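Complex shown without one protein chain; remaining protein chains in place.
Going in written order, the chains are labelled A and B, and every chain counts its residues from 1.
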Amino acid sequence: MSTLDTLSPMEAGRLPRNAPLFVGVAALAAGALVVVLGGSLVLGAVTAALVFIIALPLWSAVVENRRAAVDRLVTGLVWTAFAVALVPLIWLVWMVLDRGLATINPEFLTYSMRSVIGDEQGGLYHALMGTIVITLIATAISVPVGIFAAIYLIEYGKGTKMSRAITFLVDVMTGIPSIVAGLFAFAMFALILGPTRFGLAGGIALTLLMIPTVVRSTEEMLKLVPDDLREASYALGVPKWRTIAKVVLPTSVAGIVTGVVLAISRVIGETAPLLVAAGFTNNLNTNPVDGSMMTLPVFIFTQFGQATEKGYSYAWGGALVLIVIVMLLNLTARIVGKIFAPKTGR
Amino acid sequence: MTSTVDAPPDASPPEIPELEGKTTVGDRVFRALAVAAGSLIMIALAAVFIFLAIEGAPGFTADEQHYDGKGSFIGLVVPLVFGTTYAAVLALLIAVPFAIGIALFVSHYAPRRVAKPLGFVIDLLAAVPSVVFGLWGGLALGPYIRPLHEWLHNTLGFLPFFDGQPSATGRTLLTASIVLAIMILPIITALCREIFSQTPTLHEEAALALGATRWEMIRYAVFPYARSGMVSAIMLGLGRALGETMAVAMVLSSSPIIVLDIITSDNPRTIAAHIAQNYKETTPEKVAVLIACGLVLFAFTFGVNALARWIVGRGERKQAA
Partner (left out) sequence: MATSIDVSDVHIYYGDFKAVEGVNMTVKARSVTAFIGPSGCGKSTFLRTLNRMHEVIPGARVEGKIMLQGTDMYAPEVDPVAVRRQVGMVFQRPNPFPTMSIYDNVLAGNRLNSKRMSKSEADDIVEKSLRGANLWNEVKDRLNRPGMGLSGGQQQRLCIARAIAVEPQVLLMDEPCSALDPISTAAIEDLIHELKTTYTIVIVTHNMQQAARVSDETGFFNLKAAGQPGHLVEFNSTKKMFTNPDNEATEAYISGRFG
């Protein structure tokens, strides 16, 4: 690059290939300098990011042209947006691990909070059991209803008024605020039994939140089953219901199970509806129709509400247990998806 | 060209009866189950509305002592609606630029091989339960960004949003909005990503072939195609932010007031947080008031979601035309 005249038009005014790398290193250096001069780590990071976002377009504006500079500016912004989004995720996971691991011990996992006063050791066993019972109730209701509703939408009701109405209502249900679902379950039983809170009501509230997810994911999966297979089955003289039960559903089972597990992982962390419908208690209660039932999210919320060091640490411990459960469910969904996927033999 | 029927050569009794009278009980039962499940969904939604209406109706006109010193339902619900909207809009202002940036990153900027796993990392944010976000926002983020509050007050204090005394705990509407923003970020990102990656390759290549830079290609080929989808993604994010309870209930100490300041310890309250904070209530009148508030929230989010769907529908019709 001696003079511009010796360059062909295609080579004119390009930054070197590794220009972003140079600028990146320079930005990190600037950030480090800020830290060395006594700025906080965050200030250093912000400086580095700003230098990176601004310096590269400036350089580009000088060597290349305005359009290229704008392109580089946007590229820098987009990368930064992603990097910034990682901060809360990593921070949150680290906090939960750090604080949670400090709290968790065998007693914490096997004790309830029954008659625990002051600094005595308590635990979240009652909340864990409550979460399991309530989630099982919600799953037991919403999975059959959701799957059969999806079967109706795809196999029976295509194009009918009723199916359009159901599709619309499922859309509406997706948007129900979770606390309203809780209020609904509470109001429904309050009308019959008077104001009372118990596990079943919590299960009903979660059902309302879970059904649309199950319907949607099942619907998507059933749509993926090629019509060829349905026709092949009909042509063998197989009735429609057997075709659905033995050809369509087995073909899409991987996707359906994955969708169900993900739906469970979503509702298992719901707090507000359970607070309203299932209430809270310090005691172990596994009877869903008698009295308040504790759940993990509500445990976290109430321990946080204590506003004591012990309460906070118990809340972090509960958060770790809850996140581990949610992540395990997500992992299960992925593995199930792989295992049950139709084998092509290739 | 028809001919007479060929008698089957092996003139054994033909199996005619097989054609007739096959039971279809299984079919009928299966169909009935499917219809029942569909109907149950319709009934469930009707029930939600009816039960909330029956139980909530007295809440609109209860004695004035049941409205937290606000005198009437309107007096209580207007500040709550304000708080709900304010917090959600702030969250959107923070989340949308990031969401679009990240969606572009995954769909157009990140190296092909890592784009998918990176998208998955953002999806992980959606898997974190809201109560954990609330915990983190209240105990970690709030105290940590207190200096930000002071900096905003000192440099931008002439604006009505930052003119009050910065809170000493960091548990402010600003913090709550940031937490809300992080919670709705994965939803908006996922939807935008989906739409961006559906842009016809032909349009993109046409733009690039005309000498457009990557950004110009996105501006002139991707954004026009994705506009209605982006708007509806934002609306769905808004709907989610309006209904979110825990982040606000756990981060904020709030009351039903109308204030613009977002960095002080006097914060407006959202409907959902109001219900959560009073969940222990058992007096029938107070419960009715809470349910009435829930109805308002339901109607509000329903409206926002309906608007989002309408925008999508309009976009689709336009593209079909």
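Here is the rule we go by: contacts are C-beta pairs under 8 Å (C-beta built on N, C-alpha and C of every residue); 3 or more make two chains touch, one makes a residue touch a chain.
As the structure is a prediction and not an experimental result, all values here were calculated from the model.
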item: Contacting the left-out chain in the complete assembly, out of A:V36, A:I192, A:A235 or A:A307; value: A:A235
item: Contact with the hidden chain (one of A:T251, A:N282, A:S313 or A:T332); value: A:T251
item: Interface with the unshown chain - residue positions in subunit A; value: 158-159, 226, 228-239, 242-243, 246-247, 250-251, 342-346
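By our rule, only the chains that are shown with their structure count from here on.
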item: Length of the line joining the C-alpha centres of subunit A and subunit B, rounded to whole Å; value: 13
item: Residues of subunit B touching subunit A in the complex; value: 24, 26-27, 29-31, 33-38, 40-42, 44-45, 47-48, 51-52, 54-56, 97-98, 101-102, 104-106, 109-110, 118, 121-122, 124-125, 127-136, 138-141, 182, 185, 213-216, 218, 236, 239, 242-246, 249-250, 272, 275-276, 279, 282, 284, 287, 290-291, 294, 297-298, 301-302, 304-305, 309
item: Residues of subunit A defined as touching subunit B within the complex; value: 67-68, 70-71, 74-75, 77-82, 84-86, 88-89, 91-92, 95-96, 144-149, 151-153, 155-157, 162-163, 165-166, 169-181, 183-184, 187-188, 190-191, 195, 208, 211, 215, 239-242, 244-245, 265-266, 268-272, 275-276, 297, 300-301, 304, 312, 315-316, 319, 322-323, 326-327, 330
